[in-house]
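Heads up: the structure comes next, in structure tokens.
Only a single protein chain was left out; the remaining protein chains are all shown in position.
Then we have subunit A:
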Amino acid sequence: MSKLDSKIPGGPLKDKWKNHKDHMNLVAPNNRDKIDIIVVGTGLAGGSAAATLAEQGYNVKAFCYQDSPRRAHSIAAQGGINAAKNYQGDGDSTYRLFYDTIKGGDYRAREANVYRLAEVSANIIDQCVSQGVPFGRDYGGQLDNRSFGGVQVKRTFYAKGQTGQQLLLGAYSSLSRQIGKGRVQMFNRHEMLELVIVDGKARGIIARNLVTGEIERHSAHAVVIASGGYGNVYFLSTNAMGSNVSAAWKIHKKGAYFANPCYVQIHPTCIPVHGTQQSKLTLMSESLRNSGRIWVPKKIEDSVAIREGKLRPENIKEEDRDYYLERRYPAFGNLVPRDVASRAGKERCDAGFGIENNETKEGVYLDFSTEIMKKGKESAIEKHIHNPTEQQIYDLGKAWIEEKYGNLFVMYEKITADDPYKTPMKIYPAVHYTMGGVWVDYNLQSTIPGCFVVGEANFSDHGANRLGASALMQGLADGYFVLPYTIADYLSADIRTGQIPTNSPEFDAAEKEIKDKVNFFVNNKGTHSVDYFHKQLGHIMWNKVGMGRTPEGLREAIVEIDEVKKNFWKDVKVMGETEGMNTELEKAFRVADFIELGQLMAIDALHRNESCGGHFREDHATPEGEAERDDVNFKYVGAWEYQGDDIKHEVLHKEDLIYDNIEVKARSYK
């Protein structure tokens, strides 16, 4: 029987969250220190949750695999965070943010969750400012905003190109405050490897101390998973090297359903792959699309000449450039949502217009020359420079760009050795964000009682495509403002339970399972490194479960991943010992989980006979090449239930998506 009860509160959309909060059970302040909570992950979601829960008086144990919570992957977010503040007076509102998010997600997100997200968004900015997050300001001392893909208002708050960094450092500072008070016990360089369930409830975890190699038992009344996304299943992605799915996958194997695994966001503006030795792809923030124009040559011979190094992009005349986004989507132009921009770029490259001079022949230009001159002229007027020279205009324009995006330009130059002020950036889509994740109800609880999932690790708010600057918003909304309420409702039944012992048979069994696996890995006499298998998996995923998917390709992927899995367990070679730091062993655990998840992603992508958001099925496209959704048959969340080792046997459960408050329309950005 399906356990999918979304627990969406009744009443009108705009009152649901308020009503729900008014009627939830509470844990009285004097009872909170009788309750222990484990938080796995200290990114925006986990860090903010751990700090807030500790502040409320619960005993919190927080875990992260890095050497410090400040290094969680959220640190890398560049562009900004959305909030419906309407500070710019351009017509923004809670409803509009809600609407954009649902539409941007191709009508595959849960209405009530998204509305709540939009509702608390304004509060996030207030909170962060009071914590000392140095957001960008205008000369009047008020907060400045920029705009992102898929929207027609300026609602994105930013801290230079380092918004994620500053938001995370804000959450980390609040977390540090609680650590200093002894309210949070922080476990750095610890990896959760298993969930422990006692009497049907999540009651603890097994973690490995990555420095000593010790396998540890930790108990709690509830477990919160905030372990981030699974984009690294593709090996190459914009995610940090250590980002992994293990915590989410382990709870999936213990009974938590995994929703919409095939929804992966391919970000349009990343630095193209340069070679076979590459370990990671680097994002160039989407905010650059505010100022950059995307193009490829109109004439295929020009593309060929560029690839052969015989022609420079600066020398291609304006009329010989194809600004394909402006051409195809006049209303949104370069600011169409990510899925649309990515596909359009791929389409041009598949047609032979790519510009990168390596064997991929991929890449399109992101050109700042128009903006440099435009801003230069504006700046000259502002500075009362009459009759400025071209050079003066260029210099002023360059200074403007530098102030806005300087760090990104430096980053680009370091990686490519090209100066993007002089020559257009080369960009290409890359795997970036995973909209799928552990299924949770309105309270952010998974199908395992007492196991909550927040941030990118859950599936909840973005549907099939995430609009820019809304992951940071979701992470902080979950951690600061949603979970602390909803978890209390669950924990109110636990005030008399007392400490959860770690010497139970359940802990014994979970620990044994992990120890056996550790021993297997270090003793297996294989011939190939962990990375060798990870790259194989990534190759299959990118080619067959990537930007364009076909039923044949997906069927092949399912079989090929089986093969990788078999070979991995037979032939993996992990050097080093069980004790002490062993980075290969860490990777082995993570890749084992990626392999299984990869297969489920292909299975999910095959069953979903439609195109939506990041899931583009080539057999479901309009004649103009736009995605073709099937609302009659697929307007649901697909949540998978684990059935044992063979992932092909997972059972699908459906949560129907009901839109009472907005009209479900074809998604057009024309």
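Just so it is clear, a residue touches a chain if its C-beta (ideal position, glycine included) is under 8 Å from a C-beta of that chain, and two chains touch if they have at least 3 such contacts; residues count from 1.
Assume contacts and distances are computed from a predicted model.
Only one chain is not pictured, and the protein name UniProt records for it, out of "ABC transporter permease", "3-phenylpropionate/cinnamic acid dioxygenase subunit beta", "Succinate dehydrogenase/fumarate reductase iron-sulfur subunit" or "Y-family DNA polymerase", is "Succinate dehydrogenase/fumarate reductase iron-sulfur subunit". Checked against the full complex, the candidates A:His23, A:Lys317, A:Lys414 or A:Lys665 give a single residue touching the omitted chain, namely A:Lys414. Summary of contacts with the chain left out: across A:Asn30, A:Ser130, A:Asn387 or A:Asn523, the touching residue is A:Ser130.
Interface note for the absent chain: among A:Ser48, A:Ser446 or A:Ser470, the touching residue is A:Ser48.
Summary of contacts with the chain left out: across A:Ile102, A:Met186 or A:Ile372, the touching residue is A:Met186. Although one chain is not drawn, the whole complex shows that of A:Gly141, A:Gly498 or A:Gly644 it is A:Gly141 that touches it. Seen from subunit A, the chain kept out of the figure touches residues 48, 51-52, 55, 66-71, 73, 75-76, 85, 87, 120, 123-132, 134-143, 159-160, 162, 165-166, 169, 172-174, 176-177, 179-180, 186, 188, 211, 240-242, 273-280, 282-283, 357-360, 410-411, 414-415, 417, 480-481, 529, 531-532, 573, 575-576, 580-581, 583-584.
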